[in-house]
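Omission of a single protein chain aside, the complex is shown with its protein chains in their original locations.
Per-chain numbering from 1; labels A, B and C assigned in written order.
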Amino acid sequence: MSDSPIAVEQHGPELRHHFVDAEQQRDAASLGMWLFLATEIMFFGGMFLAYLIYRYAYYNEFAAGSRSIDIWLGTINTAVLICSSLTVALGVRAAQMGKRRLLVTLLLITIVLGLVFLGIKGVEWYQKFEEHHVPGTSFNASDLEKPPYSHGEIDQRHEQIYFSLYFAMTGLHALHMIIGVGIFIFLTYYAWKGRYSPKYYTPVEIGGLYWHFVDIVWIYLFPLLYLIDRKPLR
Amino acid sequence: MATVAVTAERENYLNQEYGIRSWLLTTDHKRIALLYLASITFFFFVGGFFALLIRLELLTPAGDLVQADTYNKLFSMHGQVMIFFFLIPSIPAVLGNFLVPLMIGAKDLAFPRINLLSWYLYIIAGTIYVHCIVTGGVDTGWTFYTPFSTAFSNTRVIEAGIAIFIAGFSSILTGLNFVVTIHRMRAPGMTWSRLPLFIWAMYATSIIQLLGTPVLAITLLLVVFERAFNLGIFDPTRGGDPLLFQHLFWFYSHPAVYIMILPAMAVESEVVACFTRKRIFGYNFVAMSSIAIAVFGFLVWAHHMFTAGISLYSALIFSILSYLVAVPSAIKVFNWTATMYKGSISFTTPMLYAFGFIGLFTMGGLTGLFLAALGIDVHVHDTYFVIAHFHYIMVGGAVMGYLGGLHFWWPKISGRMYPEGWGRLAALLVFAGFNLTFFPQFILGYMGMPRRYWQYPPEFQVLNVLSTAGSTILAVGYVLPMIYFLWSMRYGKIANDNPWDAAGLEWKTSSPPPTFNFEEAPEVTWEAYNYDEIPAPAEVPVER
Amino acid sequence: MSEHVMSSKLYYTIWITLMCLTVITAAVSFVDLGPFNTIVALVIATIKALLVVLFFMHVKYTSEKLTKIVIVSAIFWLFLLLALSMADYATRFLS
Partner (left out) sequence: MFDNFPLWPIRASTGAGNVDALFIFLLALSGLMCAAIFVMILVFATKYRRRRGVEAEQIEGSSALEITWSVIPLGIFMVIFAWGAVIYFHERTPPRAASEVYVVAKQWMWKLQHQEGAREINELHVPVGRDVKLIMTSQDVIHSFYVPAFRIKQDVLPGRYTTAWFRATRPGVYHLFCSQYCGTMHSGMIGQVTVMEPAQYEAWLSGGGTAGSLAASGDSLFQQLGCSTCHRSDAQGRGPNLVGLFGHPVHLEDGRTVTADENYIRQCILSPHTNIPSGFKPIMPIFQGLVSEEQLTALVAYIKSLSPPPAGGQGGVSLAPKPQYPKE
């Protein structure tokens, strides 16, 4: 890390003045994003704790709630997100190799997949509104089918806790998706303008890290919310 | 330095550009530090004003100065303003922002624009909170305990929650910036073992900000959702557990105490080393104790819940873990004291604050032992004993550290000396006023006076009057520095680059530093606190 | 960080694996495995997450230890939050 004031003249426009060289800048950006993802883990962690405690206490209601949300839409959405992760990974690769057109195409596909995910999520939420499964005064879960081995009727109060967590968790995940789509629109714009090169593609890379993280959160939300108990009824 | 003509003033970060724009759009960490300084000073006096009203109300046993609801809002907003808008950003965002790049020989923080963003987030949060104050305030206590905050309070809880949520993100981004900067931006030769202890403590603080704050963010968000959208995660009428909120809240809010006190410890290490002219005794232990506090600090949160209805067994676990975190704090106090041994001690204002800090922090820490002892905590929990304890840590510790640090680095920040005589007077006033305010509260607490009481049985009056008397002295002690700091910006004696003959990279550049901190990129070839290599001045250059 | 340009074949392999695991985890949830349903679901989720982290996020190929330390400490802190809270919940009767 040799530093000299003259070096300032030699670097490209993407190197910011306070860094010694491009490597330092990229390492800093990457570490920054990883640290941010660590905070995100703790952010979702608060909800996972709530989920853990209530699922243990109110298993029947959680199972019943889980059966009532559409597993097909959930599975399709998982697949959509995994596909988008693939396109992001390929996009970073395209940036590494300096293939501008490919990069722009892949980023656009990612955005479309992200929007498809949000659309399907919207359909699911709409269903829940229609079915009066949104916590609050008009909540009514009497139509929920009881899971097998369950003991007795569904407690409407506890069922609301499941749906509270469902809406909080999927809602905040969707918010992250929306932010992700926003970031990717920027990335696409700058990729189209040709700002990224094999020497400088850090924004694509750390934007990709964010997208993958949001994918991972969903990878956990899917079994936790949709697959609690799907055993066939006796 | 006296020969330097004013006209020949060197170019520095203050005079390089002028105008509002040059400040509001700056990415210079030093200017952002000053932006923070101005904004947190505002909130400090807002919170202080609430505190004075609280003390005035408690002058008499009957609730006669303000209404009960007003009083509840006063202590709630006092707590929220002081914690989220003053103490947490205080040392990290002002002194840390200013000093971290200087101390490690960097041109700026790793992400200057994120640094500015973090100030803007703070300002947005502050604006929302001020709006909340002027449109009715919030009365949940600073702790937002459910179900009171979610279902029973009819004040502006959502607004306050969102403001603190945003302020939390400001704090996260500051911490993130520091960690990346300390890892990636050190000057050649600045190895980990050569880092000033200030940096070590700031690093530990940042870890807590990064890993703790998001949990508070999600907790407050869930409270907001519960109020706004009728979700039922903490709602006991739907089978929710109000203690879950407390677990989540204290998971952040106990470590948050260390976000406030670790930076103050950071300042003390620098000040004590400089004014004893010695390397800090046991450098490695002091550095590692910062990290230990950051880690152990996360293991003890439920000691705020011993009477809340947690299980007996988990109370035992959290009690024993609480004693673990006391050890690294004790190590620090012992090491500072040992540093004074065979030193060459001068009694400047920063050193007076350091003496005050060590004394008050020791008392605050020792009373922490009382609270961690399960049997005693049952009696004193939620009484004035707790109030006194955490004010000894947060005001006696964190604010003393902050003021001490501000005096110590004021010549570097402003290029001017503050008036030393007034400085010492203010330090003594703060110390005396603080003890008079808060020591009686220990007794009140053990006598059984609960906290957050608008009116109280008459037998508690004498001690409350003492406390109120002390608070007025404290107020004078706080207003004085503000006046003479402002005065010194124009009339103070011009400071030379290293007025204290202190070790450390920040003193090797000019005062105030140029925009990119160093004329020539520094290369570190010396150990931290090499006071043996710096000739001690015969007398401390002070203005009388 | 990784200068390493990975072959697109590897990415497609990972992608196919992830898709298969998604189908498997959805299908398994219909089979009655008793308490193992949850365990299987979480194990599959963890495998998927690991694949994403190691390959899509390049952690397997990074020379940077710090990245791994950050990931491990974040998971450890999450574990602290869950474990110490459960120390309370597991020992009291939740009403």
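Things worth noting here:
Criterion: a contact is a pair of C-beta atoms (placed from the backbone, for glycine too) under 8 Å apart; a residue touches a chain by one contact, two chains touch by 3 or more.
For clarity, every value in this text was computed on a predicted model and none was experimentally measured.
The chain not shown here is touched by just one of B:L316, B:L425, B:V465 or B:L480, and that residue is B:L316.
One of B:G136, B:P450 or B:P514 touches the chain omitted from the figure, and that residue is B:P450.
Listed residues B:G136, B:P236 or B:P514: the one in touch with the omitted chain is B:P236.
Residues of chain A in contact with the chain left out of this view: 57-60, 151-153, 155, 157-158.
Against the chain not shown here, chain B presents residues 63, 68-69, 72, 139, 141, 143, 145, 147-148, 151-153, 236-237, 239-243, 276-279, 281-285, 306-309, 312, 315-316, 319-320, 323-324, 326-327, 330-331, 333-335, 337-338, 340-347, 355, 358-359, 362-363, 366-367, 369-370, 372-379, 381-383, 443, 446-448, 450-457, 531-532, 536, 538-540.
The rule we apply is simple: only the chains that are shown with their structure count from here on.
The geometric centre of chain A is 35 Å away from that of chain B, both derived from CA atoms. Chain A and chain C have CA centres that are 14 Å apart. Chain A has residues 27, 31, 35, 38, 42, 45-46, 49, 53, 57 in contact with two or more other chains. Shared contact sites, meaning residues of chain B that touch two or more other chains, fall at 183, 211, 215, 241, 244, 247, 251. Residues 66, 73-74, 77, 80-81, 84-85, 87-88, 91-92, 94 of chain C are the ones that touch chain B when the two sit in their complex. Here chain B touches chain C in the complex through residues 183, 211, 215, 241, 243-244, 247, 251, 298-299, 301-302, 309-314, 317-318, going by the rule given at the top. Residues of chain B that touch chain A in their complex: 106-112, 114, 172, 176-177, 179-181, 183-185, 187-188, 210-215, 217-219, 221-222, 225-226, 229-233, 237-241, 244, 247-248, 251, 516, 520-521.
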